[in-house]
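Note that one protein chain is taken out, while the other chains of the complex remain in position.
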Amino acid sequence: MSDKIRVTVWGENVHEQKNETVRKVYPEGMHACIAKGLAEDQELKVRTATLQEPEHGLTKAVLDETDVLTWWGHTAHKQVEDAVVDRIQERVLGGMGLIVLHSGHFSKIFKRLMGTSCALKWREAGERERLWVCNPGHAIARGLGECFELPQTEMYGEPFGIPNPDEVVLVSWFEGGEVFRSGCCWRRGAGQVFYFRPGHETYPIYYDQNVKLVLKNAVKWARPEGAWAEPLKAPNVPTEQAREKIVAKGPSLHKPGQQGFR
Amino acid sequence: MSDKIRVTVWGENVHEQKNETVRKVYPEGMHACIAKGLAEDQELKVRTATLQEPEHGLTKAVLDETDVLTWWGHTAHKQVEDAVVDRIQERVLGGMGLIVLHSGHFSKIFKRLMGTSCALKWREAGERERLWVCNPGHAIARGLGECFELPQTEMYGEPFGIPNPDEVVLVSWFEGGEVFRSGCCWRRGAGQVFYFRPGHETYPIYYDQNVKLVLKNAVKWARPEGAWAEPLKAPNVPTEQAREKIVAKGPSLHKPGQQGFR
Amino acid sequence: MSDKIRVTVWGENVHEQKNETVRKVYPEGMHACIAKGLAEDQELKVRTATLQEPEHGLTKAVLDETDVLTWWGHTAHKQVEDAVVDRIQERVLGGMGLIVLHSGHFSKIFKRLMGTSCALKWREAGERERLWVCNPGHAIARGLGECFELPQTEMYGEPFGIPNPDEVVLVSWFEGGEVFRSGCCWRRGAGQVFYFRPGHETYPIYYDQNVKLVLKNAVKWARPEGAWAEPLKAPNVPTEQAREKIVAKGPSLHKPGQQGFR
Partner (left out) sequence: MSDKIRVTVWGENVHEQKNETVRKVYPEGMHACIAKGLAEDQELKVRTATLQEPEHGLTKAVLDETDVLTWWGHTAHKQVEDAVVDRIQERVLGGMGLIVLHSGHFSKIFKRLMGTSCALKWREAGERERLWVCNPGHAIARGLGECFELPQTEMYGEPFGIPNPDEVVLVSWFEGGEVFRSGCCWRRGAGQVFYFRPGHETYPIYYDQNVKLVLKNAVKWARPEGAWAEPLKAPNVPTEQAREKIVAKGPSLHKPGQQGFR
C-alpha cells in the first residue's frame, strides 16, 4: 500500500456533454467535481477516468494502481465493455475498494457484484431528502451529525433489490413519503463495496459538504487492508502435496496435472 | 403454492454419456439418481431437465412451475445459454429456491448470484470426508447426527470465494488435511440459495443416505414462502401519486412518463 | 412439531390496569387483543401469559409446549425474573421462535439475545407512520401491499442499537421526519427472532388489519423447523472416542471425565 490512498473517480460523462441543465451544474463533468471534493483530503491521491477514454480509462495498469474506485453512471451502463467489468470485478475480489454512486445501482459492475436486480422505485421531483445515521460509530459516518438534509433530490424508494448488507449506515426519509437504505456496505472477496444513494445530475449534490464528507470517509473505509492474490485461481493440490499423508484411492476423472473445468 | 413442493433436478448429463467410470456409477445419469432420492419424500414432486434438451429443459413454463431447482454441472458450464441463466436468476429473485451441487460452484447461475469468484482448492484422491453440523437446529440438518462421513470424495478446500453466507450449516474435514464450508445458505431477492459440496461423479455420493437427507431437507428449506412479482422492475412513482403531497421543484432529466435508464 | 403452531402471547399487563387511556383502548389487556388477532388464523393455537402469573406464566412446561412466543412489555421490564429470562433464552436457542413487539426492544430477553444497547430515539406525538416493505417476497410480508400506514403512532427513530439484522423486512417513515428499521430478523441458535416496531399502548395499533397480518406471518416464519437439543451443553469428547485415532500427548489441565469450566 502506498502512503496516500489512490482513488480513481470514474464518470460516465455523457449528460454533462449533452444536457444543458447538467452542464450548468457540473461544467467540468461530475467526475471532476467528485474528484475535487475528495482531493480536499490530504490523505487521498485522486485521478479520474471516463467512459470515452480507451478501455474507459480503466486499463490494467490504472486499476493495479487504484486502491479505491468510485463509480458514477446513468444513461450509458450498456456501453461499458464486459472485459472492463471483468477486470474491475477481479480487482475488487483482490482487495480494491469500490464506491458505487446513485444511478450506478444499475451499472454492470454493481449488478455483477450483488447478483440481484439492484432495482428500486424512483421519482424526479426535486424533493427534500434527510439521511439518518444508523450507526454513529461507523467509519463512514465520522463527523456527520445524527442526520443531514439535501434540499432537492431524486427519490429512490424501497424495495431495493440487493443482498442483505453487512451494515446499513444511512437510511433516507423523503418528503414524498418513501424511505431507502442509502448507505450500504458489503464485502466481496478481499474488497469492500459501499453504495451511496445521493447524486442526481440535475442537482448540485456533489458540492454538498456532508456528501463530500461521506465520500471521503467511504474511500478511507474501503481502502485495501490486505490482498487476495489471483482471486480467480482454483488450484489443484496434488495428492503427494497433501498436508496429511494420503494415498489416492478409487477412480479419477482428471488426469494428473490436468486443470479443473470451468 | 401447490400442495407438493415442485422440484426440477437439472443435470449436465455429459460425463455420464462419455466416461465409462461415471456411467457405471450413474447408468441413468446423475440427475436421475438425484431425482429418485428426492422422490422418496412424499411431499416432493420431482422432474428432471438436462443440458441437451431445448432451452436446457428450463423453459419459462417449466421454471414457472418449479418451486425449487437443483443444479449439477461440471464440464459444460460454458454451454449453458446466457438467456437461460437470466431466466433462472429472475425466478430465484422472484422466490424460486436453488440448490447448487458440488462442481456447480463454477456454474454461470451460481457465479451470477454470488458475484464472487466461487473458486476453491481441489484434489481428486478418493479420500475420506467428514461433514460436521454447525447448527443442529437448522432445517437442513434435521435428522442428521453430529456429523456424517463419505468414504471417498474429491476434496474441496478453503479459501472458497463466496460472499459471507447467511448461515453455514456444514463444514467438512478432509483426510488430506483441508477444511471447507460445505453447506452454505444465502437469500437473493425472495429466493433461498443453498450450496452443498459433496457430489463428485466418480463416486456414488448421491446414493448416500445422509446426502439424500440433506437434499430433501434443503429442498424443503428453499421452498418459496412468498413471491416477489416482477423483481427486475424499477417503477417510476409520478409526483402526483406520491404518498405525501409534494410539488415538483427544479430541473428534471426525465420527461413525464419516461422510463428510467438501465 | 404439532399440527398447529402453538403460540404464547406474553403481555406485561400493567398499563392496562393502571392507566385509563390504555384501558379504554385495550379493556381486556393488550395480550388478549394480540391473541385474538392471531387466533383468527386457523393454523395457530394461541394462549396468553402475563407478568402477574407465577413464573410470569412461562413455566418450563408452558415454554416446552410453545412454538413461538410473542413479547410485549414496557414499564416493568425490570420485574421480569432473570431465571425466566434464562429459560426463554435457552428455548430460543433450542428452536422456539420469538416475536418482540414495540417497547419490548428494552426487554431483558431482547437485550440478552442481541447483546447490544437496543436503544433508539422516541417521540409520543400521535403522528403518522408508513411502513415500507423492503423484500416483497419475504414470508413476513406476504399479503401486504408495497407499504401500509398507521394514522397515529409513537415515533421510534434511528440509530437503533442492534446487531446487523439477517434481513430488514420493513422500514418506517414518520411524519415528523425520522426513519426506523421496523421489521428485523435474526437467528439465535436454532431460533428465529423478529422485532416488529408498532404497538404503542395509547393507540389501537393491534386492531389494525396490516399489523395483525404481519404478526400472523411472523409467527409462521418463526415456527421451529428443527431443534437444537440441550443448546447450552459443552460436551467433552474423550480421546478414545475421537473420530480419527489419536494418542493423547503432552500435559493436561483437566482430569479424565472432568467437566469444562464455565
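All chains are identified by letter, namely A, B and C, in their written order; residue positions are counted from 1 within each chain.
Simple rule for what comes next: a contact is a pair of C-beta atoms (placed from the backbone, for glycine too) under 8 Å apart; a residue touches a chain by one contact, two chains touch by 3 or more.
Not measured: the values here are computed from a predicted model.
Chemist: Return the single residue from A:45, A:142 or A:249 that touches the missing chain.
Modeler: Touching the chain that is not displayed is residue A:142.
Chemist: Pick out which of C:17, C:75 or C:209 touches the chain that's been left out of the picture.
Modeler: In the full complex, the listed residue that touches the missing chain is C:75.
Chemist: When the complex is taken as a whole, what residues of chain C touch the one chain not shown?
Modeler: 15, 19, 21-22, 74-75, 77-78, 89, 93, 103, 106, 112-117, 119-127, 152, 155, 157, 159, 161, 163-164, 166, 175-178, 186-189, 200-203, 228, 231-239, 242-244, 246-254, 260-262
Chemist: Against the chain that's been left off, what residues of chain B make contact? List them.
Modeler: 130, 132-136, 146, 157-160, 164-168, 171-174, 177-179, 181
Chemist: Which chain A residues would touch the chain omitted from the figure, given the whole complex?
Modeler: 93-95, 130, 135-139, 141-142, 147, 149, 166-167, 187, 189-191, 221, 224-229, 231, 243
Operating definition for what follows: only the chains that are shown with their structure count from here on.
Chemist: Quick one: chain B and chain C, Cα centre-to-centre, how many Å?
Modeler: Distance between chain centres, rounded to whole Å: 31 Å.
Chemist: Name the residues of chain C that each touch 2 or more other chains.
Modeler: If we look for residues of chain C contacting two or more partner chains, we find 130, 135-136, 166-167.
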